[in-house]
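Remarks on the structure that follows.
With one protein chain held back, the other chains of the complex are shown just where they sit.
Labels A, B and C are assigned to the chains in the order they are written; within every chain, residues are numbered from 1.
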Amino acid sequence: MITTAVQEREHYLNESYGIKSWLLTKDHKRIALLYLFTVTLFFFLGGAFATMIRIELLTPRGNFVSNDTYNKLFTMHGVAMIFFFLIPSIPATLGNFFLPMMIGARDLAFPRINLLSWYLLVIGGLFALFAMLAGGVDTGWTFYTPYSTTYSNSWVIATALGIFVAGFSSILTGLNFIVTVHRMRAPGMTWSRLPLFVWSNYATALIQVLGTPVLAVTIILLFCERVFHIGIFDPALGGDPVLFQHLFWFYSHPAVYIMVLPAMGVISELVSVFSRKRVFGYHFVAYASMAIAVLGFLVWGHHLFVATQSVYAGLVFSFLSYFVAVPSAIKVFNWTATLYKGSISFATPMLYAFGFIGLFTIGGLTGLFLAALGFDVHVTDTYFVVAHFHYIMVGGTIMAYMGGLHYWWPKITGRMYPEGWAKLSALVVFLGFNLTFFPQFILGYMGMPRRYHVYPDEFQVLHVLSTAGASVLAVGYLMPMIYFVWSLKYGAIAPANPWGASGLEWKTQSPPPLHNFDETPVVTEEAYDYSTVIGEEVQIG
Amino acid sequence: MASEMQLPAHEESLALREQFDTAAQQKDASTLGMWIFLITEIMFFGGLFLAYTVYRSMYPGVFAVASTSINVYWGAANTVVLLTSSLTMVLAVRAAQLGQKRLIVLFLILTLILGGVFLGVKAKEWYDKYEEHHIPGPAFHLEGLNPDNVVSQGHAQLFFSLYFAMTGLHAFHMVIGAGLLLYLIFEARKGRYTAEYNTPVDLIGLYWHFVDIIWIFLFPLLYLIDRHLGK
Amino acid sequence: MGSNLPLFPEAASTIAPDVDHLAVFLLAVAAFFTVLIFVTIFYFAIRYRRRSERELPLDTHGGMTLEILWSVIPFGITMVMFSWGASLYFRESRPPDNALPVYVVGKQWMWKIEHIQGQREINELHIPINRPIRLTMTSEDVIHSFFVPAFRTKSDVVPGKYSTEWFTATKPGKYHLFCAEYCGNRHSGMIGWVYAMEPQDYEKWLNSNPPPSTMAESGSKLFNGMGCPACHKPDGTGRCPSLVGLYGSTVHLADGRSIVADADYIRESIVLPQAKIVAGYGSLMPTYKGQVTEEDLVQLVEYIKWLGDKSEGNKPFPGTQGEPLAIPDLRGK
Partner (left out) sequence: MSNDVHQHIDSARTYVLVFLALICLTVATTAVAFVDLGPFSVVVALVIACCKMLLVALFFMHVRHSTRLTRLVVLGGLLWLGILLLLTLGDVMTRGWVGVPGR
């Protein structure tokens, strides 16, 4: 009965057909799917590079690829994953799709700019792909001068241009989100009623808008220096390579928060829905997002503790770095407290949320290690750092991204994914992830430098463990790819609100109609009020 | 809200896009969007201002000598030209707010001409720099202020790299602005902008003034600071 | 298994045990909070698992006390981490005055090392134990990083300037030396060994590799060979400032600034002489960039450093027989 009703109704997917209806769409939902498709491509591309890196590191000798190729592999892994997957991942797919729906809007404020930002990502991606196919780039994703400007003999310019263009995609998405949240909220949708996913995307948008332009101008300077040899960072002319690092990290440290803040937003949604409770300390979690966005701009110098930065600057940056710990801790504690006396379901998205909280906790706490100056001197530029940021970016962001995809899949596609397979894959991802990256903490403390093609024999056992974990992880990521596609045709038809969730996006049909709502919703209740969704009230405790 | 829009179909409602409920909401959103875009521009030029400040603090002497080699009178004249173009731009915005369709076109054309003059003077200055071998590269050479004053060519190149990067990116923004003005003139001639609907004129005005503000800082930093040393 | 799977690096410098103590503290805090969060989540998840599809829990409101507690307590703990790490960092940043100087020049993809006695090594560094060693380092090309895990210390080696690293080895042995900052194709081949030796073995090693001349001596030859004394006359009557007593002293510049004449200043004054003009002198010195290598430069620095001490009477070059290997106290002046 539900089936026929759903199939007869018009929604954003069957409202028009043909390539043109997608490539020229101004519908935020379709643009979100274009993004989903694009970033998935880059995720598997980056994953392929990672696979080759891990195979190479099975043995201490460089006998799978040459050192030159290895350097290109880790550089392209970083470029593909960071600039073309992680940064656009949650905001541009899940955010694009659900931010307007969650605030009761028909679309983003600037739909044409939204489409433009997708095209910019694609153009940037094509530049980067061209560089990869033409021979690759070997500077590391950090492009440190003078190696990138003078010494590297690879496709630095094409890659940098790709990142430059993709940067504008990110800026425009951020701009669109900020204006949308300010100007497009439905009647009654006050700031303190905003879902936390909206708050965190708003905070992310601030970073995108304030940070990315600095990366853009840095890339322009890098470009000038490499092409014209004019010496803005060239020590031979009195330039300062450390200035490049300041400019680069002014963006690239906050960029970590571009990746993880939206993930935190997803987790807030998941934890609330699957324990059927309002997020504990809603206001604190919301303000924590804003605090992270602001404080994130004050700490970039902790990447430069051994880079011949002044000792006093190191002191200030270390001190400020610890301030970020507080809002992050607030979030973790509040998520945990939300579970207290809840009604906790073990649906797949919740498993990913548990995974996120655990791995993010480890990633965050090891961040405290790295902010401790005397300790950082030993472990910086080692596998300790590699492990730390993979706990944040893979254990954090990708876990949340997967959790969010499962959670919203029924809304996006109108189909349910197979729960059993999904639970299995969540488990496989969690185990594979830890096996891959936990040994790297030990490797790092033992002194294994990052970006090493060959390494001393005594590190091999840990590297083998890590590679074993990576193959498990790869299976964990391939499984959803397969069953998601499978579900498009064979999945059960999804009801409008399969989880008993309270957000506005669940108050419309699955998949949503072209303009999201049949009529503009009027909001009269706080966020995460489940009493109207679930009829019966049972006290548990 | 939406039902209030059932007014006679004049240009205002035609210009209302479907995601908005009211024209006021649309104008607010566009204005906010423009301001946020200008913030990104502040940060974009901010990187250059940072590089300038860092190197100037490291090599104040050379920067003073290099700065003195630029013709301050062209710079000052160009500042006046650009400020005048800001005046004509704001008068164009005013004309649009009052719905004076012919005046909009007139002031926009004046703004465009002044922008062109600015770029022309800028081109002349760059050409002078080329003649004087002040373009960073193998042929670069900057003379000292007197025979006893040998200038560190590397540091002087840093100054001119920044000079060309900063004035170049500024000029690039002017060119974009000129393109936007052409579009406005074209539309304004068709009588597109009225007292009710003039958001594009308003927004491009904001952009033009912003580019002006950047120049307001470039002028003293590049032309004026330590000029007295070169007397 | 123990030898096949080492899980903890050797600690062979005075600072290493202190870094390890900090590491243990950090690990304890991290383990406590990780276990706390994991256990709590597990407990809540099982205890409050959903028993019926239609159950609705009562709202538990957020509590201000809780929020303040779990903000303030972690913040307090992080401040302990900050102070501990910072004090260690200060120690790592300030070499003791009696440290033995060694010069390091990094280039793609090798470490070139010169002792002030004149011995040169590539990808190997021989040092005595229980004696602070002060590395003055620079790079000929890109950024490298001098990393000795057993000493728990590293510093980037940046072209165009000097960086400093110091350590005191405590155990004789052979320790890994890694380049930790990605530097191109054979980055992972830019490795070597640090040999920490008993003082008498070190002495033996020095004597078995007699160099043609000490660093300061080589520097003095370069200095004279390039014609520097024509202008830089020792008595200060030349067209350029005298370099006697320069090292470690405060220099007043023409633009009004004052700086301490350290290795960086001397290096810069040779390759980019116009960067900092001494008050009262014209900027007539031409650049020697391209005419001197980084290895020449460290010899010149060592020579000028020796000139800095010479005001106290004619001393032999450091590193020659019987001379104490000491550098003047920079901070004292």
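The rule we apply is simple: contacts are C-beta pairs under 8 Å (C-beta built on N, C-alpha and C of every residue); 3 or more make two chains touch, one makes a residue touch a chain.
Predicted, not measured: the structure shown is a model, and the values here were computed from it.
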Which displayed chains the unshown chain touches: A, B, C
Touch with the missing chain holds, among C:Gln119, C:Ser163 or C:Ser188, for C:Ser163
Please pick, from C:Ser93, C:Asn123 or C:Ser213, the residue that touches the omitted chain in the full complex. C:Ser93
Out of A:Ala313, A:Val475 or A:Val522, only one touches the absent chain, namely A:Ala313
Which parts of chain B face the unshown chain closely enough to count as touching? 4-5, 7, 12, 22-24, 27-28, 31-32, 35-36, 38-39, 42-43, 46-47, 49-50, 53-54, 57-58, 72, 76, 79-80, 83-84, 86-87, 89-91, 94, 97-98, 196, 205-206, 209-210, 212-213, 216-217, 219-221, 223-229, 231
Had the left-out chain been drawn, it would touch chain C at residues 90, 93-95, 136-137, 155, 158, 161-164, 259-260, 262-264, 330-331
Residues of chain A touching the missing chain are 182, 210, 214, 240, 242-243, 246, 250, 297-298, 300-301, 304, 308-313, 316-317
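In this text, only the chains that are shown with their structure count from here on.
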If you connect every pair of chains that touch, what shape comes out? Choose line, ring, star, complete or other. complete
Middle chain, criterion being Cα centroid separation: A
Centre distance in Å when chain A and chain B are each reduced to the mean of their C-alpha atoms: 35
Distance in whole angstrom between the CA centres of chain B and chain C is 45
Residue numbers in chain A touching two or more further chains are 236, 238-240
Shared-interface residues of chain C (touching two or more other chains) are 272, 275
Chain A-touching residues of chain B, taken from the complex the two chains share: 1, 17-21, 25, 28-29, 32-33, 36-37, 39-48, 50-51, 54-55, 58-59, 136-137, 152, 154-155, 157-158, 161-162, 164-165, 169
Touch list for chain A against partner chain B, complex: 105-111, 113, 171, 175-176, 178-179, 182-184, 209-214, 216-218, 220-221, 224, 228-232, 236-240, 243, 246-247, 515, 520
Note: in the complex, chain A contacts chain C through residues 62, 67-68, 71, 138-140, 142, 144, 146-147, 150-152, 235-236, 238-242, 275-278, 280-284, 305-308, 311, 314-315, 318-319, 322-323, 325-326, 329-330, 332-334, 336-337, 339-346, 354, 357-358, 361-362, 365-366, 368-369, 371-378, 380-382, 442, 445-447, 449-456, 458, 461-462, 530-531, 534-541
